[in-house]
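All protein chains of the complex are present and in place, except for one that has been dropped.
All chains are identified by letter, namely A and B, in their written order; residue positions are counted from 1 within each chain.
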Amino acid sequence: MTQVYKQKRAFDSLRIWLLLPSWVTIGIFLLIPVGLMLVISFMTKEFRGGVIWELSLAAYDQFLFDRGLFGDEPPTIQWTYIVIFLRSIVQAAIATFFCLLIGFPTAFFIATRDSRNRTFWIFLVTVPYWVNLLIRTVSLKFLIRDNGPINEFMISLGLISEPLGLINTNLAVQLGLFYSYLPFMVLPIYASVERFNFTFSEAAADLYADKWSTLRRIVLPIVAPGIAAGCILVFIPSLGAFLAPDLLGGAKNFMIGSLIEEQFKGNAGNWPFGAAASMILLTMVLIALMLYTRQQAKSELT
Amino acid sequence: MTLANSVRSIPGFSILAVLCLVILYAPLLVVMVYSFNDSVSITIWGGFSLRWYEQIFFGLEAEKFQKAAWNSITIAFMAAIVSTTIAFSAAVGVVRTSPFKGKNLNISLLSLPIMVPEIVTAVATLIFFSMISFKLGYTSILVAHIVFCIPFAYLPISARIQSIEKVYEEAALDLYANRKEIFRSILLPLMLPGIISGFLLAFIISLDDFIITSFVKGAGVETLPTAIFGSIKQGIKPDIMALSTLLLLVSTLFVTISYFLSRADIKNKLN
Partner (left out) sequence: MEESQSVAIEFQKVVKKFGNFTAIHNANLKINDNEFFTLLGPSGCGKTTLLRMVAGFEDVTEGNILLFGQKFMHLPPNKRSVNTVFQQYALFPHMTVYENVAFGLRMKGWSKGNIDTTVREMLDLVRLTPFAERKPNQLSGGQQQRAALVRAIAPKPKVLLLDEPLSALDLKLRQAMRMELKQLQKETGITFVFVTHDQEEALAMSDRIAVMSEGVIQQIGKAQQIYEGPKNEIVAKFIGETNILDASVVGLNKEETKYRIAEDFIITGESVEGLTKNQNVKILLRPEKIRITPLNVNATALRGVIEESMYLGTDTEYQVKVSGGVILKIRDQNGFERRELISLGSHIGLSFSKDSIRILSS
């Protein structure tokens, strides 16, 4: 039998070479480092930063238990770090909630404009997303601090006599997270509402639904994947955020990010402990992502 | 032309949308305004002045900022070029070939740098570099930036490549084009807008990065964000506001370019 030309796409035979650079880069500079970090989290700390290559569960033990200054007392539950993790989760959840509260109406409003206005509104929402996060956080700090414009303005109007004392509170951190990641909520919701076929809502209106029940029973279920995407995009970076808690929250309102950072700064650090905390954070994020993809897969089936 | 009782117009949503914009812009605008404040005390308005801009270019810290800016821009430029190239090659390999086993795994791998929280990447990279005794500094920052810019460059490029239908490839093949010609005359021109937005996004993301950079920069090497972060530890000074305003304008310029690129693209859209 004669040779038959095997049908294939033009770049099939080059595929391995096309993919190789990304495998190498991400593999060497991300996968191996994360693996190494996992290993380090089971090593013994060296007192001036760095590690001693001796297997040890000390990092994880320190996370959960208090064994006194010299490590010889009976273990009691160590709340400090657990509280920091719980606080991070709560802070991230609150920030996500408020982003949704403002983000959904905004996205919905934009997606229902005509196409010319729509792109302009989206442009306006995207600009802050492209602006340096550090600068945005610093700007917010400047705005809300005790002798900042907001307080000065309200005092000069006689609305308040003392500064509000917003800075260095949990509220300031929530505000910072909310402010940092608000565009992440708007964009995916916008994308799904924009794809929404409004003849569905017309059909609902035709069948005697008022607009609130149309919104609740028709629009919301259909755009739910966009909402879920927005929530995950706000929640995950909020959980590991460093700038907002560090600049706006002060020492009392520590979150995971600051805790990890502290372990690698200067000589006071504890690398295995920092690695262990990072592993725990990474695990939490992966669980959130897994729940999310499972949910998305389920909603695609229906 | 929306009817009053249509679900398209829900009372209060417009107010919340405006509020959203106010929240997003107010801090930035306030900083911009105060960067032109002549007063040394940053909260009292003392008239219009460019003295803080003068200071960042010619003042005591000018050299430090210029060096940081140079580092930031050169790193962002190189990181964007390399990551865009890697992302482009991967996007052609994933999207422009027949379906293959491990396609989803490849896509996950490419988006991994976005999935892993920045602080975790920072920790892992620092540990890696110090274990292999790689000297922290300019090069280590560049390498770290290349890695986390890949998914940001990949997303717009692969979206674009996906929108180019297979039939254009077939048509070119039918009209006697070989693989090189298909790539050069058909695919590359059609992909170009995606490649440019991928590059711009990667550039901005690199320019923006603080956490990873601060972990892997070592002593003595600064980028703009780390230099600014160092300065504000002693309080927000007006020259920082001037510097922030300049950076803000650069970002706005970039997003405006990509906005017009995509608009031109919609006008010229593939049918």
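In this text, contacts are C-beta pairs under 8 Å (C-beta built on N, C-alpha and C of every residue); 3 or more make two chains touch, one makes a residue touch a chain.
In this text, all values refer to a predicted model and were calculated from it rather than measured experimentally.
Contact with the chain that does not appear here is found for just one residue of B:66, B:98 or B:178, B:178. When the whole complex is considered, the residue among B:60, B:167 or B:219 that touches the unshown chain is B:167. As for the chain not pictured, it touches chain B at residues 165, 167-168, 170-178, 181, 185-186, 189-190, 268-271.
One rule holds for everything that comes next: only the chains that are shown with their structure count from here on.
Centre-to-centre separation between chain A and chain B, using Cα means, comes to 17 Å.
On the chain A side of its complex with chain B, the touching residues are 8-12, 14-19, 21-23, 25-26, 29-34, 36-37, 40, 50, 102-103, 105-106, 108-110, 112, 119, 121, 123-128, 130-136, 138-143, 147-149, 152, 179, 182-183, 186, 198, 201-202, 204-205, 210-211, 214-215, 218-219, 236-237, 239-240, 242-243, 247, 256-257, 260-261, 264, 271, 274-275, 278, 281-282, 285-286, 289. Those residues of chain B lying in contact with chain A across their complex are 2, 5-10, 12-14, 16-17, 19-21, 23-28, 30-31, 34, 42-43, 85-87, 89-90, 92-94, 96-98, 100, 106, 109-110, 112-113, 115-121, 123-128, 130-131, 143-144, 146-147, 150, 166, 169, 173, 179, 182-183, 204, 207-208, 210-211, 215, 225, 228-229, 232, 236, 240-241, 244, 247-248, 251-252, 254-255, 259, 263.
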